[in-house]
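Structure provided below as structure tokens; questions to follow.
Of the protein chains in this complex, all but one are displayed in their positions.
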Amino acid sequence: MDKRITPAKAAAMVKDGASVMVGGFLCCGTPDLVIDALAESDVKDLTLYTNDTGFVDRGVGKLVVKKKFRRIFASHIGTNKETGRQMMEGETEVNLVPQGTLAEQIRAGGFGLGGFLTPTGVGTEVEKGKQVMEINGKKYLLELPVRADFALIFADRADENGNLVFRGALRNFNPVMAAAADVTIAEVREIVPVGALDPNDVIIPGALVNYIVEAKTNG
Amino acid sequence: MDKRITPAKAAAMVKDGASVMVGGFLCCGTPDLVIDALAESDVKDLTLYTNDTGFVDRGVGKLVVKKKFRRIFASHIGTNKETGRQMMEGETEVNLVPQGTLAEQIRAGGFGLGGFLTPTGVGTEVEKGKQVMEINGKKYLLELPVRADFALIFADRADENGNLVFRGALRNFNPVMAAAADVTIAEVREIVPVGALDPNDVIIPGALVNYIVEAKTNG
Amino acid sequence: MDKQQTQEFIAKRVARELKDGDIVNLGIGLPTLVANFVPENKKVFFQSENGFIGLGPTPEAGKEDPDIVNAGGACVTILPGGAFFDSATSFGIIRGGHVNVTVLGALQVDEKANIANYMIPGKMIPGMGGAMDLLSGAKMVIVAMEHTAKGNPKLMRQCSLPLTAVGAVDLIITEMGVIELKPEGFVLLEYNPEYTVEEIQAATDAPLHLSPNLKKMEV
Partner (left out) sequence: MDKQQTQEFIAKRVARELKDGDIVNLGIGLPTLVANFVPENKKVFFQSENGFIGLGPTPEAGKEDPDIVNAGGACVTILPGGAFFDSATSFGIIRGGHVNVTVLGALQVDEKANIANYMIPGKMIPGMGGAMDLLSGAKMVIVAMEHTAKGNPKLMRQCSLPLTAVGAVDLIITEMGVIELKPEGFVLLEYNPEYTVEEIQAATDAPLHLSPNLKKMEV
């Protein structure tokens, strides 16, 4: 039941064609060591679910530059010109999803819901191909759940059970992604013994976390 | 912007025919002072949303005994015989809702969703009158959002902004209810000054809380 | 065996089904006893649907914390490495398939794997609580109950009471045997040698198919 693995072992689990969710918001709360290990691997044709594609030299953006993705679902790609270039030139399929809808789709995927109705995107290009339902006179889009083979997330600390605690704005998409993948790998700054975390402070229960990568350096 | 009120003032806001959500799970995390003030008031014909109807002498069950409710939505009424009696004898309309569905309906109501699809209850009496939708070959019920005029919730502590922190199993339905009412009244054991709570520990942001009742006794 | 011995016998056999690392939800009553019989060499995490993982034993007298109660409202403890959360998260975890095993009692189970356990029309209507969500979400559903009620079969061709879930039950464990739900119906995997197979069939409304690997029940 030891959940600790190295970044290299985490990356080695991800096979060609897999779908991955990557936590973080403009590189805040992103699993950098796991991303670096993936960048060094030969893996390709991945599908990515993430809030944004970071920067060309930071966060998940490094993997975009390495052309690891066949498809990307994100709410914002404006900070990484390479994503836009690949999209424009047809090299990568890029799907823009409203941020709240993406977060809720991932939550629905992790929490066993078959979909949800949101007013976001009604009357816009986001509506295309989706069922519009009217509830109490207001229009909503039926949005479907999203799951992935892997969730690559980040937290401040973990205990050995995989319980995760956060600080500041690190949470963002990490908690919803934790539940929505077949295999969830959490990179953390430090792993502490069972009992060292207050159960009131845990944001992601260890039950949702399969593996932990510790980023603590010898510094 | 002072959010402090007395239990009596909280109760006085609730008018005949109003809908109220009451937090708590078998009286753990229930706003007892506000309930007692309501029990003493003349208010009637209320609609109640709650996990369970507590006991005849504890929690929201006291209000059931006082016949304050015209309609009750709850997942469990077995610990309060009076609820069952009123239901059987047609004195009160009692609607049984699966616990997870009720929590999610309230979350949807508070978070602006028009509904959600859940597998819970497919093929049972809960399905009656609801739209069944098939997504990727699996059947789901379309459940609609729930909102109320008042959310009467409980937390361990509040700061003066209305930020709420919890301990143990006190949370239960309280966080989802906080967002789902026009007026949210939180009863807490203690109110602390702004700045005394760590923003990482806040479970319900003060933005969702209109009034605070402090239960601190002089003991 | 008297009633208590019978219940403990069933609970012991259920405990053998649990695997190291499982997240397990135990219903009220007989299922709660299962926690007492988990072998030392298996680490099992008990989930309490009112809001935590890491349910521990009953506290010593005088050390009860009223904020830490189980889904039956009884004072319990949380083990080191546990985590608290709210009802929407709790049922998200349940509905999303993150609970490996749920153990529940039943009024009736039929050979289509349907289960009835939340009401007897006109008599007893406690409500479904979290049972419908647990039945639709848990990866494995074990019904732990006495084989008959006042001599009447509970394993039916077709449930006559309102269903709690359709096609949900995986395994039934009674004092007479272990019965798996398969497309062909009830398959007897193990029998308690205190009973003959004929006696077990006589106590069962539907036909019992005998497993090719039928063996004696051990606890």
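Letters are used for the chains, namely A, B and C, taken in the order the chains are written, and counting of residues starts over at 1 for each.
We take it that a contact is a pair of C-beta atoms (placed from the backbone, for glycine too) under 8 Å apart; a residue touches a chain by one contact, two chains touch by 3 or more.
From a predicted model like this one, the values you see are computed outputs, not experimental measurements.
Q: For the chain that was dropped from the view, give me its touching partners among the shown chains.
A: By the stated touch criterion, the chain not on view contacts A, B.
Q: Which residue from A:18, A:122, A:144 or A:215 sits in contact with the chain not drawn here?
A: Selected residue, touching the omitted chain: A:122.
Q: Extract the touching residues of chain A with respect to the undisplayed chain.
A: That gives, for chain A, the contact residues 25-29, 51-52, 74-79, 84, 87-88, 96, 98-101, 103-104, 106-107, 118-126, 156, 166-176, 203.
Q: List the residues of chain B that touch the chain left out of this view.
A: Touching the chain left out of view, chain B contributes residues 1, 107, 110-113, 159-161, 163, 179-180, 194-195, 197, 199-200, 202, 205-208.
Following the convention adopted for this analysis, only the chains that are shown with their structure count from here on.
Q: Using the average of all C-alpha atoms in each chain as its centre, how far is it in Å between chain A and chain B?
A: 32
Q: Once you find the CA centre of chain B and the CA centre of chain C, what distance in Å lies between them?
A: Averaging C-alpha atoms per chain gives centres 29 Å apart.
Q: At least two other chains touched by the same residue of chain B: list those residues.
A: Chain B, residues with two or more chain partners: 104, 118-119, 166-168.
Q: Where in chain C do residues touch two or more other chains at once?
A: 52, 78, 84-85, 91-92, 94-95, 136-137
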